[in-house]
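Quick notes on the structure that follows.
Every protein chain of the complex appears in place save one, which is left out.
To keep things simple, chains are lettered A, B and C as they appear, and every chain counts its residues starting from 1.
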Amino acid sequence: MDWLTNSIMARHGVAGGATGSTHHLTEELQGEFHYTIGPYSQPVLQIAPGDRVIVDTMDAFGGAVQTEDDLPSARLTMPFVNPQNGPIMVEGAEIGDAIAVHIESMAPWGDDPQGACAMIPEFGALTGTPLTATLNEPLPELVRVVKLDENSVYWSDRVTLPYRPHIGTLSTSPTIDSINSLTPDSHGGNMDLPDMGPGSITYLPVRSPGARLFIGDAHACQGDGEVCGTAVEYRSVTTIHVDLIKGWTINWPRLETEDVIMAIGSARPLEDAARIAYRDLIRWMVDDYGFDQWDAYMMLSQCGRVRLGNFVDPNYTVGAGIIKTYLETGA
Amino acid sequence: MDWLTNSIMARHGVAGGATGSTHHLTEELQGEFHYTIGPYSQPVLQIAPGDRVIVDTMDAFGGAVQTEDDLPSARLTMPFVNPQNGPIMVEGAEIGDAIAVHIESMAPWGDDPQGACAMIPEFGALTGTPLTATLNEPLPELVRVVKLDENSVYWSDRVTLPYRPHIGTLSTSPTIDSINSLTPDSHGGNMDLPDMGPGSITYLPVRSPGARLFIGDAHACQGDGEVCGTAVEYRSVTTIHVDLIKGWTINWPRLETEDVIMAIGSARPLEDAARIAYRDLIRWMVDDYGFDQWDAYMMLSQCGRVRLGNFVDPNYTVGAGIIKTYLETGA
Amino acid sequence: MDWLTNSIMARHGVAGGATGSTHHLTEELQGEFHYTIGPYSQPVLQIAPGDRVIVDTMDAFGGAVQTEDDLPSARLTMPFVNPQNGPIMVEGAEIGDAIAVHIESMAPWGDDPQGACAMIPEFGALTGTPLTATLNEPLPELVRVVKLDENSVYWSDRVTLPYRPHIGTLSTSPTIDSINSLTPDSHGGNMDLPDMGPGSITYLPVRSPGARLFIGDAHACQGDGEVCGTAVEYRSVTTIHVDLIKGWTINWPRLETEDVIMAIGSARPLEDAARIAYRDLIRWMVDDYGFDQWDAYMMLSQCGRVRLGNFVDPNYTVGAGIIKTYLETGA
Partner (left out) sequence: MDWLTNSIMARHGVAGGATGSTHHLTEELQGEFHYTIGPYSQPVLQIAPGDRVIVDTMDAFGGAVQTEDDLPSARLTMPFVNPQNGPIMVEGAEIGDAIAVHIESMAPWGDDPQGACAMIPEFGALTGTPLTATLNEPLPELVRVVKLDENSVYWSDRVTLPYRPHIGTLSTSPTIDSINSLTPDSHGGNMDLPDMGPGSITYLPVRSPGARLFIGDAHACQGDGEVCGTAVEYRSVTTIHVDLIKGWTINWPRLETEDVIMAIGSARPLEDAARIAYRDLIRWMVDDYGFDQWDAYMMLSQCGRVRLGNFVDPNYTVGAGIIKTYLETGA
């Protein structure tokens, strides 16, 4: 794909768009999965900028939900949900740098692949939760297990959905904190942004030596907002190409596709997530594309694009983007 | 357009998709414009279901911002902003019905058309406001006046944006309240949803005899969220086709296009607007498309579409939609 | 009471603390009660600054809930709840002025007085609501009717609560809008602030000629936040003393007691209500008490007092106050 050679990753990465060694982070190599994103866990892999990693990701239920009788409340123990691969150490990554994670492909793992989604008590957007604490009876607990392949998710007799995979959780480590894998924040985390699929490049801030990349939570498809709390959660083989951008200090995750650049904010209430994303996008346009701040602000009011990740996690995630052609200097 | 014959409007409207008389609501006929949406104003037009109305809308600044020196703080007096045409009375509309407003076309009004957007002190998403009350100095007050035509908005030497018009404010009247034209709520109002352009049908609840339709606030284009507080505000000639659906009691506005049905919520914080929209969409799928409630909830978690109207007004607006093909009974 | 002679009302009011005529706004004189606060209703009384009005207020249920079998969902029809007395016209009140409403006393109305509170479906702080829209089953609908007198509210065999009355809803009219009596905003409205009882003076902005004062919604007692959605709602005989302060343009309601001045904000989310209140308090300290803005801000961080009205209505209400002794010039 041509646009990649002009991507930020290719233009500014240490490897300059080249691909180095390929590693395979298998379940065996991973050993223990992680439920918290921080600087205290043991690295499982060391890579060089430009290396490719094939990651065998667990599903968000850690494989505990295989049938529609496997109720999450019986099968899962908090806070041990949303298992993460990693940490992957990137050579040369220092605080103040950024890493680039290009998702090359996401395939279902294994034969006869399936995914699961669930309504979990007091989890989701249209129910009282531990934070939006109500006295209502919880919604019923329900599991849906569906077959899928690289074309489709076979939702029901009535509806077949396209296979549109993305990675739900992608993070570098905070400096001294360790954040559970359910919570997105400025280090990345459980953003659940459908745009973060094959063909996208995510940029994450480096806040500890080696960056400490965590990845997991593959979704075969997901609607905007992940409204019931879960997507089609599945085991994937996700291939990423990682590079390191020295000295690019970003405060929040950013994303690039062929057509769009997008800044990503995570917070509550939801308008704060949108504010973060739009402010960071404006700063990006000013710093890297030569816009005047007020021109960028007023122009985004005419052409900005907002994408809702989830509004079910402890923080909600919003992406604010602009079409790349609007970033070019006129002639 | 073929889909219209299968639209909810055509299938359930009193006029059944037929077009009756055409009225022209000129500035002269309108006389005084309205800044509050309620049951206390004098009707300007009486129409039958199926009638078409050509509406000459003012821009949201009421024409007071013609040059970049026309600062809103000097030219505008609160609460006299966002002037509305109407109320248009629909024959036979009673409390508990819905009206359908199909926007057939939106053209710039007059020769050499232009639009204006502005940064207004303490208005917008990335600034302290009268509600998100801070002690910071307001942002600078700036006006941008741009040329436009039915193809493009000529934003700057660098950027030309496509002409993608929509109606920012569309309402029926509340029963006894009268709501300023800046605030969206369950009666419609200042939703600023870019999907509400030519080709869309909006359904609004009838809460007073005759429905009392108000319309105004045309935007030549607008980004998701209308982040700086204003779109490219312009005078338009907007042609609407109006029908009446007897006995369809809806709690919030709904929208239909060729591809999608969408429920619309307006509230603060922004997650509540999204909750309203998704809940109403689920109820719609249950009532009119035969879905099980939990199936609809879980399925929207995989394929729901969220559209952000604005998050700058006293309430924020979110649409939650689903592709129509997913509503069909499988075979 | 001595402090009244030094109150803002006495020092700046047209009547200067003097008491003029006494009017009695009986149920008969009131005729139709109002469910919307605006400029379109017929005045019921004209008073001069300094006049006293004895108001016979209905309870918030309009008398429809007399026994524990009178379920609100069966007895009430939205939006016809929270009936208001008024509008009372104040001679000489013009846009830009403020009126002062000193509550002199609140007594239960009639023999053998009682009050009612209720859990109403999808209303209250610990339940999904039409705005915080969830799919949970509503909480059970329950009514509690309790005896009360001027000393106590006889809640249960187990608990007797002190009689601490206050007025839940107190408003002037907006300029052109008409706002339902459930929603507090910058014009006052359904603030449900327990501090607004006998001995308090509330200052309200005049936004239409004559101020158009509305009053209702007496509570025999109420906890902070009015968490289940209703207080001990009762019929009262409330005596107010009203004055007019010319040229005091306030943006939000303010309150004064013997010990404290308090600014009042109403908004969602709740932090915005608190921001409004604190910002207005700072501005008040700067304008009327000679504080430097930053000194006031930092000092309130050490001694400000926050009072929660309700967080159950369409807007939530917060008061931010400071003890009067801290306002005095040191010596």
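Here, a contact is a pair of C-beta atoms (placed from the backbone, for glycine too) under 8 Å apart; a residue touches a chain by one contact, two chains touch by 3 or more.
Please read all numbers here as calculations on a predicted model, not as lab measurements.
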Query: With respect to the chain omitted from the figure, which of C:Ala15, C:Ala133, C:Leu182 or C:Ala231 is a touching residue?
result: C:Ala231
Field: Contact residue for the chain not shown (choose from C:Gln42, C:Thr67 or C:Ser156)
entry: C:Ser156
Query: Going by the touch rule given at the top, which residues of subunit B touch the chain that is not shown?
result: 126-128, 132-139, 269
- line: Absent-chain interface residues of subunit C come out as 117, 119, 124-126, 139-140, 142, 144, 153, 155-159, 161, 221-232, 268-271, 274-275, 278-279, 282, 294-295, 297-306, 308, 311, 316, 320, 326, 328-330
Task: For subunit A, enumerate the residues touching the unshown chain of the complex.
output: 35-36, 38, 40, 79, 130-135, 175-180, 251, 265, 267-269, 272, 275-276, 278-280, 282, 293, 297
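One rule holds in what follows: only the chains that are shown with their structure count from here on.
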Query: Most contacts: which chain pair?
result: A-B
Field: Central subunit by CA centre of mass proxy
entry: B
Task: Name the chain whose C-alpha centroid is most distant from the C-alpha centroid of subunit C.
output: A
- prompt: Distance-wise, how many Å sit between the C-alpha centres of subunit A and subunit C, to the nearest whole number?
  reply: 48
Chain centre separation (subunit B, subunit C; CA means) in Å: 34
Chain centre separation in whole Å, for subunit B relative to subunit A (CA means): 33
- request: Would you please write down the residue numbers of subunit C that are in contact with two or more other chains?
  value: 132-135, 269
